[in-house]
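Here is the structure we will look at.
The complex appears here minus one protein chain, its other protein chains still in place.
Letters A, B and C mark the chains in the order given here, with residues in each chain numbered from 1 onward.
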């Protein structure tokens, strides 16, 4: 039997909740419903053990991980009624860039550090990467902050035979991929795009932050849609009652043969944190396998799972 | 300047209306809005001349082609107010399988025969193919009736250096391709399909016939969707007010990571005859170029434009 | 404390399942979520006791009512995990018009008979009404078969001081009321209707029967929509995976001031049996109260809950 991948998670938000609840469910049921890669290098979706967790909010630090994932403002649903304690106590994470050694000391047996905190604090993200290097662990940056795109850092991970994966997660299934797929299909078939729009609504703390501090995210969305001026992005809407659901409305107006109208309306409903967890589970197994094999640096096979892989603009 | 492809059309329904109106518009405007292949073997979308046309209804035979395309029950819209007479008079087509020589004699300079009559009369379709052979023209069968799948016939076209293309047109853009693309995207991303449905509504004579005599078409639709039992096909609806528009409602329910729900609703509105014309214009140019090059038989590059290419089940 | 209304149900299909499960839930929880009339003549939604039940299928007769409601082909969901036995055994109902006395004998203490079998057997419906008369019970006909529209029968119920309510249930909330409300709103505001359509999809045995034997129901639907030719009704679709859900797609195209376009698309999802039960619970209480007060005949206050009240065309 393969040794389980040992993981430290930084950030105990909705995405971590979806990840650890999913691992529990898949272990219990044995099925692989909703799973992209049932096995990666011999590791199944249940073969990942969270051995350490870090957070900064008072409501999470000091509690068992399987309790902390339900602390406010988390609102990803409780999927299993029988979730036992994780046996992992959430520890105080970094609030500034000092404390790298302390974190390294707490990583223990972790093979991989999954950085799953909110975007927007690149210094903190890099401090955790330093801690991983120090402790001999791989590192995955799921935020938009540039970590894997930092060439010096990448070279140091390479030199130590440790994987460094990032930056920014592409969701397993979400609005961008559906919208992009439909726009590409139209173009392949020779239709002429007239206009398109996308509206996104959700109820997580992440979305509340983005609504209150818009900017970079919208730009990254626009980039994902090819920067086409005919594709409009309506402002993100924060609707608390949606909880961790994301609802999107898409419209595409195009012209076909002889200029006749083609019109396409889509409503999509997903759980955002599931989209993240469904990709994280793959990145974690790639990273663990790479570290075990001594493959340092960036595992190119993860490119499709990332929005800004090494080499993209910072 | 390249010599225009000379085409005989069999059937003066909505699809022929969309084809000849589109050719006129593209010639007049010079643009290529909604066009899949601006050029094929040097032939632009305006480089196709209809030199003969056949129909059976009293309202069409004997009239100029550019008038006949607006005769009842055709309801594809009039796109240009300035459509001049075509200079081609619609001739009486076959009502049974005799008369092959007569048709061959009327094909004149035609390089390609486009068979665009309603499905369901395989004998008639084959009689026109015989006429094309006799007159030295290529043949395109856009119906579901087996013509290009008839090996003996294919060998005779090969032997004569004449192209034979078919069977059954895949629309340039329609419900099947959107539904199929979304289902494939889900599968690629590891989502587990729970259920899906498709409802199609339209207002053409074709759709009225299918509603009154269902069967084969639904089966072919189901095949296009992969024969998955979880994908339901609601009965086709005939709503005269839709005219040549086709409206479809799709729903997809799936499970993502940890079994969380993903739901996708799509409304699609297209003009069915435009979807046919947008593919016919490509098949015609491939066929004309093949005949000029003496390439007989089946041009494999058309496979993606057909629902039942040679080799599929009859 | 008020005496509970004592009811005999004829037909143990999805509608009866929704009714008895709902009564159980409201009693247990005490809330009135989704309830139209929390109290009628002092009777709450929990103040209805089913004291007898009749069915004809072998899978239902002889079983406790709370088991029989889950027997195939019923597919209304199990709402409560803790449903205790009803203490009422389903008895063999009528298969022809003889046996009125036997049924009357089995009605026992029932104050009201709720006729909730499939439409299409008017003789059977009337036989149950005769049994109710004989046993001194009121009668509610939820089918489209003419019972309350039979003047002679109505006079006999009146003479005996027994209520007779029917015919045909208007759902608590469904496609017809939403479509009708929106069409009326448009008209009130002076918009000019161009076209409209309605597509209905569902997965119950009822819907399967209607798909296989269309006709009368579609006509009644059309009547409900005002018989306007511009309002199209697409064929009903049977999609087993929908279970007892009904999904509808509506479209309305209209013209506003200066002939500018107004367009409205609606998707509606409901549980059909809940729509029936939510009205039956009101009819039952009205009937029980009327019988107790000696008010025989048709209680006019139920007109809004019926599709074909006395006086409508048979």
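Everything below uses one rule, namely that contacts are C-beta pairs under 8 Å (C-beta built on N, C-alpha and C of every residue); 3 or more make two chains touch, one makes a residue touch a chain.
Everything quoted here is computed from the prediction, not taken from an experiment.
The chain not displayed here makes contact, within the full complex, with A, C. From the options C:92, C:182 or C:303, the residue with contact to the chain not on display is C:182. Only one residue from C:79, C:134 or C:211 touches the chain missing from this view: C:79. The residue touching the chain not shown here, chosen from C:81, C:98, C:152 or C:260, is C:260. For chain C, the residues in touch with the chain missing from this view are 18, 21-22, 25-26, 33-37, 77, 79, 172-173, 177-178, 181-182, 185-186, 189-192, 254-271, 274-275, 277-278, 281. Mapped onto chain A, the footprint of the missing chain covers residues 194-195, 197, 199, 201, 211, 230, 232, 234-237, 239-242, 247, 249, 251, 265, 267.
Going forward, only the chains that are shown with their structure count from here on.
In the CA-based superposition of chain A onto chain C, the rotation angle is 180 degrees, rounded to steps of 5. Measuring from the averaged C-alpha position of chain A to that of chain B gives a distance of 44 Å.
Chain B and chain C have centres, each the mean of its CA atoms, that are 47 Å apart. Each of residues 265 in chain A touches at least two other chains.
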